[in-house]
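Before I ask anything, here is the structure I am working with.
One protein chain is absent from this view; the other protein chains keep their places.
Coming up: chain A.
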Amino acid sequence: MLHIKPILSSLMRSKSSPILLLLQIILSVAIVANASFIIYERLSLMQRESGYAEAQILTFSVYNFDPAIDNIKQNEVDQLILRALPNVIDASSSNMLPLSGGGWMDRYVDGPNEDTAKSTPGFAFYLGNDHLLNVMGAKLVAGRNFNPDEINTNIDDSGMLALVSQPLAKAFWGDESPLGKTMYQGTQTVTIIGVVDKLQGAWVDHENFEYSVIQNVDFGGSSSNKMYMVRALPEHIPALEEAIRSALHAENPNRVLDNFQTVAELRNLSYSNHRLMATVLSMMVVLLLLITALGLTGMVMFNIQRRTKQIGTRRALGARKRDIIQYFMVENYLICIVGGLIGGVLALVLGQQLMSLYSLPMVPVIYPIMSVIGLLVVTTLAVIVPATKAANISPAMATRSV
């Protein structure tokens, strides 16, 4: 027997403090539901697979200040040295680093006439040699990789070949195979020879994050400032930096090696804003629930003070301790459920506003529901202790003349 009816009519007759609590619960549910959804969104962004062997790829930059240097030659020699280092699986030069927040972006068009040709979406534009795929740990799902004899040393060379990421291929060609297609980039033509399962770009918040292309240019030869990626098993990475420094400096000391970072570290940095947002919102959710819990506990304690004699009378009239506990539980569950329902609706309305104002995705119904369930747990924890205290009020309180 829950005795909901008399509890409800009693609540309806002394509305003011339950209404304040109700408002608090409504707002808590609305905010907690939306905040948890945003947290979830951020976390799932952060958990996206990159397709890279993140922890196995050590990246670094080289700044040459030797004016006599032959960049093309030096680049070839350096890569041979890197690949020959103990424990190194493979190494390659590149023009940009995955998930680093900086890099090149470009697009192709599908015909020579720029006015009539259709343009691909923008994509991250990697330049690399036949080793790059292996260094990245990316998986070819159709076509082939570049052959060693197909690698250009300059971006303006002819005979450009491209590997495209599967999401880009799907977005532009749909179900049609992109293999063998000729695309145009300014005056150059590019032939697509392979499709890579997954290849993310540099910008984690960009809507075209999954669209990438690798073109057959050994970029390390085109510039005196170069970037390299070296792949090794994670346990060998810590020792690798020193090995690379001494090997490359032994070859040519006139340069600075800098920015040693694994792709995993780059990823961490790129997602740090999201992590911060998720952390701040999580703290807010916890804080809100805590404040609500304190509000509930406060109201129950106040009610117990106010109703000491009533509780004693109820005990005298035959209420067991658990009837008293149950009374307070039911009373607060009622407030919590009503507040939860209104708050849930408000959460959806708020979600709708956020969606239209900040183009956030709509909060799914499960979030308000989970928030209400969470709040019921909080209510239980917040009410059970003072309610137990109330149950210990002596029935003799009924005859006390206060």
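As a convention for this text, a contact is a pair of C-beta atoms (placed from the backbone, for glycine too) under 8 Å apart; a residue touches a chain by one contact, two chains touch by 3 or more; residues count from 1.
Quick note on the criterion: contacts and distances are computed from a predicted model.
Matching "ABC transporter ATP-binding protein", "Protein FixC", "ATP synthase subunit b" or "Xanthine dehydrogenase family protein subunit M" against the UniProt entry of the left-out chain gives the name "ABC transporter ATP-binding protein".
Check A:L43, A:I155, A:A316 or A:L376 against the missing chain and you find that the one touching it is A:A316.
By the touch rule set out above, chain A reaches the unshown chain at residues 1, 3, 6, 9-11, 13-14, 309-310, 313-321, 323, 394-396, 398-399, 401.
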